[in-house]
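Scroll down for the structure; my scribbles are underneath it.
With one protein chain held back, the other chains of the complex are shown just where they sit.
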Amino acid sequence: MKRIAEPALLAAALVLPFVLGATGNEFYVGVATRILIFALAATALNFIVGYGGMVAFGHAAFFGLGAYTVAILMNHGITAAWLTWPAAAAVAAVASLGVGLISLRTRGVYFIMITLAFAQMLFYLVVSLKAYGGDDGLPLASRSALPALDLADDLHFYFAVVALLAAALALFARIDAARFGRALAGIRQNETRMEALGYPVFRLKLACFVIGGAVAGLAGALMANQTGLASPNLLYWTQSGMLLVMVILGGVGSRYGGLLGALVLLGLEEWLAAITEHSALWVGVALLLVASFAPRGIAGLLAGRRNG
Amino acid sequence: MHNALRAAALAACLAALPALAADKVKVGFVSTLSGPGAGLGVDIRDGFQLAMKHLGGKLGGLPAEVIVADDQQSPDTTKQVADRFVKKDKVDFMTGIVFSNLMLAVGKPVFDSKTFYISANAGPSQLAGADCNPFFFNVAWQNDNLHEAVGKYVQDQGLKNVILVAPNYPGGKDAMTGFKRFYKGHVADEIYTKLGQLDYAAELAQVRAAKPDALFFFLPGGMGINFVKQFVAAGLSKDVRLFAPGFSADEDVIKAVGAPMLGLFNSSHWAHDLDNAQNKRFVTDFRKEYGRTPSLYASQGYDAALLMDAAVRDSKGRLDDKAAVRKALEAAKFQSVRGAFRFNANHYPVQDYYLRLIRTDAEGRVTNKLMGTIFSKHADAYVGECKMK
Partner (left out) sequence: MLQLFLEQALNGLQFGLMLFLLAAGLTLVFGIMDMINLSHGSLYMGGAYLAAAAVERTGSFALGVLGAVAGMIVVGALLERLVLRRFYQRDHLAQVLATFALILIANETVRIVWGPQPVMLNAPEALSGPVEVFGFSYPAYRLLIIGVGLGVAALLYVLVAKTRVGMWVRAGAANREMTEAMGVNVPRLFTAIFALGAALCAVAGALLGPLLAVQVGMGENILILAFVVIVIGGIGSIRGALVGALLVGGVDTLGRALLPTLLRSLASNEVASNLGPALASILIYALMAAVLFWKPQGLFPARA
């Protein structure tokens, strides 16, 4: 079933903008891009939560730091994407390394709270940077520059995002199948046993955390490009909450959990906003229903059996 | 959804043809309609809608579609809304933003898309000087202006020791700069608060410790309401004279705070008792329509619509001919509720600024009374830096 779904999914993604264009809805290419960027961030979080078994409530911080890296570099005249986007991932990786080193010494509820604390600290740090916009955020003068494409064109940017999301999904699939992924699965099921078996559990979890952080940073770089603004709200705890909600909604630990969650949550919001002024109410009700009756999220509903 | 489709297709066709008269005008109205700043946005919107009613739902004789959206006082949301207006709805005019930080966040992309932005409130100094833009027009004032007028008044009153309070955002900074441009006495302290802050206990304790003669504050909307209430509650109104620009002393704040506002001198470019036919009609009809006296924000919304009407009319509806629309906007041939109206070279107004006092009127309402003129035909301080032809 998965064999058919993957190419079909990719084909749909590639065809979508042309369908939108033909129906006069070019604007929605931008909407689709935004959804896919969140899907990337949520996929990264899913790696940490679903594969690594760590419930992190501060992921938005790495997302936001990625956005700010690109914005600040652009502020200083550096617009090349091949420089600033990896830089965004790197900054996010360093931050998640720092946060992970301290947080991963705690467990359960305390881990949730301490990741939340660090994210808030980073939020206030960013807000305090008046030179880089403070509360109002830092606008980007233009989109990042890529040699072959003109990212200012929404269509080109959309394809760049699709490519990166596909690459990330492929990367996580490879990791899952590799020894690292097997080790993580073992840790997820029984950490003590893995430790007893001699696995460097702490280092493995940290690596998982950092990879998830780095990919989130990349997503942040894309987000800054999409909206043209690096805003401190990207780091606020409610943003972390929303990313976590996407992961849970999509299906924790399922391969497409992040993508499904982002698609459904943001797609639902967008669709409902066109019909009613009170879309948030119905989104809330839908989430509550999923929480109550679909414990494995949408992926669980679709598959009927858990992945990996 | 299908209306947007049709409109977009139509706009696409129109764009391909030489500039013919459009068959309708689209206005994107984005303002703060929720949160503590909502009173301002709602007033601007209501003033705008009243003007649309007076104009029969038409701008320059063409049927007008006004799309209203809430910016939630957030730069992200404002940007998303502006994006939608420009790319999806393809509006001809945009207006409504209250806060200068939001204006600066969306300015560039809107101007780059060659959409005219008629500001009915936000008048940042940046857009009056070096960053002035042919697509930006401000029908209200430049941020510094009302504060300059208060500064002059406080200076003339001979008050020696003043504390300034404003929120830490472009509008607040412009306020402090404007006040100090005309007040030459001793500024005991400049207190910057957080935009959206509602509890001023810490700042008021500082004020008490500094023992100033007077306090000048710029805190629009809900911020000002809370500040004045807490100022009075802390017992500071006995020893410290309060001064404010009209923003913190208009109907929205008066309605919330009431009698403690009596005796507050404030500045404004407009007063509801200004004696001209257009204003009398505006105030009377606003009271009838909405059951409250309009604030200066409402008057700005009203004038923004009238300006758009004049622009469409004088460019003969050829909305795609951006040069013609710009010329029509610059000419500004409309009857403002302020009386005479004209733009300066940087698309900001040159106008009079008045002194108002909050008193009880003949009907027993606590409201502003026009007391006199502080500045005549006053221009902003940044027009020299603007390089627009």
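What to note about this one:
Going in written order, the chains are labelled A and B, and every chain counts its residues from 1.
Rule of thumb we're sticking to: contacts are C-beta pairs under 8 Å (C-beta built on N, C-alpha and C of every residue); 3 or more make two chains touch, one makes a residue touch a chain.
The structure displayed is predicted, hence computed values, not measured ones.
When the whole complex is considered, the residue among B:Leu55, B:Val232 or B:Leu357 that touches the unshown chain is B:Val232. Only one of B:Thr78, B:Thr193, B:Ser299 or B:Gln351 touches the absent chain when the whole complex is considered: B:Thr193. Remark: the omitted chain is touched by one listed residue; of B:Ser113, B:Asn133 or B:Asn168 this is B:Asn168.
Within the set A:Pro17, A:Gly52 or A:Gly134, the residue that contacts the chain not displayed is A:Gly134. The omitted chain makes contact with chain A at the following residues, 49, 55, 57, 102, 105-106, 108-110, 112-114, 116-118, 120-121, 124-125, 127-128, 130, 134-135, 237-238, 241-242, 244-245, 248-249, 252, 278, 280-281, 283-288, 290-292, 295.
Residues of chain B that touch the chain left out of the display are 33-36, 38-39, 42, 70, 168, 173, 190-194, 198-199, 201-203, 205-206, 208-209, 222, 226, 229-230, 232-236, 256.
In the analysis below, only the chains that are shown with their structure count from here on.
The distance from the centre of chain A to the centre of chain B, each centre being the mean of the chain's C-alpha atoms, comes to 39 Å. Per the touch definition, chain A reaches chain B in the complex via residues 23-28, 30, 134-137, 139, 141, 227-229, 231, 233, 274. On chain B, the positions that touch chain A within their shared complex are 1, 5, 8-9, 12, 74-76, 79-80, 83-84, 87-88, 101, 104-105, 108-109, 168-169, 194-195.
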